[in-house]
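Have a look at this one.
Each chain you see keeps its place in the complex, though not every chain is here.
Chain IDs A and B follow the sequence of writing; residue 1 opens each chain.
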Amino acid sequence: MSAPNMAVDLGGIQMSNPVNTAAGTYGFGWQFEGFYDVSTLGAITTKGCAAEPWPGNPAPRMCDVTSGVMNSVGLQNPGVRGLVAEAGEYLAGLSEKGCQVICQVAGHSVDEYVAAVELFEELAPWAAGLEINISCPNIAAGGCAMGSTPEGAAEVVRAVRPRTSRPLLVKMAPARVVDVARALEAEGADALSVINSIPAMAIDVHTRRSKLSRPTGGLSGPVLHNIAVRMVWEVAQAVDIPINGVGGVASGEDAAEFILAGATAVSVGSANLFDPECAPRILAELEEWVASQGVDDVNELIGAFECQ
Amino acid sequence: MPTPSPARVHDAVVVSNVPVASSLWRLVFRAPRLAASLSSGQFFSIAVPGEPKQTARVPLSFSAIDYDAGTVETVYAVQGPGTRALAAMAPGAETTVLGPGGHGWSIDAATHRCLMVAGGCGITPILSAAVSMGLEGMDYDVVVGARTGSAVWGVDRLVASGAGNVIVVTDDGTAGAKGTTVDVVESALPTEKYDLVLTCGPEPMMRGVAELCAEWSVACQVSMERMMTCGFGACATCVVPTDHGNVGACMGGPVFDATEVVW
């Protein structure tokens, strides 16, 4: 049997395979070139960038918890210009080699999102799509403060949608996902990334303080995988636009679960940090699984979960 | 593009792993390619399989390398789930290590005389610095501080490396003088002619040492500890505030010029 077709269309982003990376866990991509040829992935998503640089939160920004980590990075980023200066050439080359580059967009307010989108339009012609992050749990304004209600989420997309003709993804918070997804689809989002990290809290019981520099942080890793699969499944039944499944992917089986639940693409997140060689392995395992299912195209398996 | 980290994932096998002082353990593992690539003050990160509470790797400095055997030695403090699980790894246990990470001590051959200051498990990268300097025949003294006498480790090895003076201090006076490493530095800097200080230990200690160095205009390098999720520049969880903004300890450190750090 010949190798199955692995190419998918994520809301207009033509990926050679479904494996993408999750924003904030993959830097700007070049960090992984020492481990493998990044262009073998279907897409990468770059760290969320705003129009102007953000310093992020103070340390400690990370703590270990059961089967995962919590972070409070708070979207430290060099701004769109900084990204382009640091990695523009590299990312343009990556895109030429057939790996799609999705640039994540951050903002504290609708105006900031618009400003960042406009800068990407101007400076990043190589970007295959933009992902609007309305779900960061670690910033005081913007992020999940806006993205956790259908109204707040819709407002952001309504404002940025007219500013770009490129595929527009929205990174969703793990809250009220069905209502928010419907609102985002109605505003013209081309695809949805489901989900961002889940707000959580870890207290050092000896000092009585948070283990992070903020009271709460974002939980990620294998710990949230089954919650994310459920949310992808719920969203897939509610909207017609494609979904990028994110949360706890560390193996081909984890990725396959998302695809069966209805995801077109799958982002590898924290696993990149624990196991920097994992993404190509996950792709290989996924391809093996597709072949084992007796189909010749991964697209036949999207949403192929069988309700008993 | 900027230069990616030279870190790679290497297989590692535990050769020995035993307590050497109160709550300090000494681990030797075989990972020849890592051993060949590490330089003094750099770090590596070790995976501790089977401990659900430690998903990220544990970042550690090294104290010595045996190039012939292809082994790396590290001395670590048992603190929480990660290092507890590490201490449970028996000889023969297999895991992976990621490294080399970051940049280490930058030691100029023109250095006249160096003072090293180690607090607690900060002894680890200080010992490897001492070994390097000893091999170069350089002139250096070492201050070793600990809470109590039973927590002191490495004095013999420092002496054997060729250190001039090795001064031990403990909080409770049960070994060496009673006091802190900062007290020792405070009395040494005005009288002895050091032109470089290297320090690793608790942050308040390093800060104290750095302030004294600034006062006496002695170059000072500090090895900063930060929670690290990746260890190769991808996640921004390891930042140290510097006068040119937040810098990741895993790529821009762990060794920093003390004057850059905003304490």
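In this text, a residue touches a chain if its C-beta (ideal position, glycine included) is under 8 Å from a C-beta of that chain, and two chains touch if they have at least 3 such contacts.
Nothing here was measured: the structure is a model prediction, and the numbers come from that model.
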Expressed as a composition formula with the shown labels, how is the entire complex in this file built up?
A x2, B x2
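Heads up, the rule we're going with is that only the chains that are shown with their structure count from here on.
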How many angstrom between the C-alpha centroids of subunit B and subunit A?
36
Show which residues of subunit B lie in contact with subunit A when the two form their complex.
1-2, 4-9, 47, 52-57, 81-82, 98, 226-230, 232-241, 245-246
Name, in rising order, each residue of subunit A that touches subunit B in their complex.
24-27, 30-35, 47, 55-56, 58-69, 71, 73, 76, 86-87, 89-90, 221-222, 270, 272-277
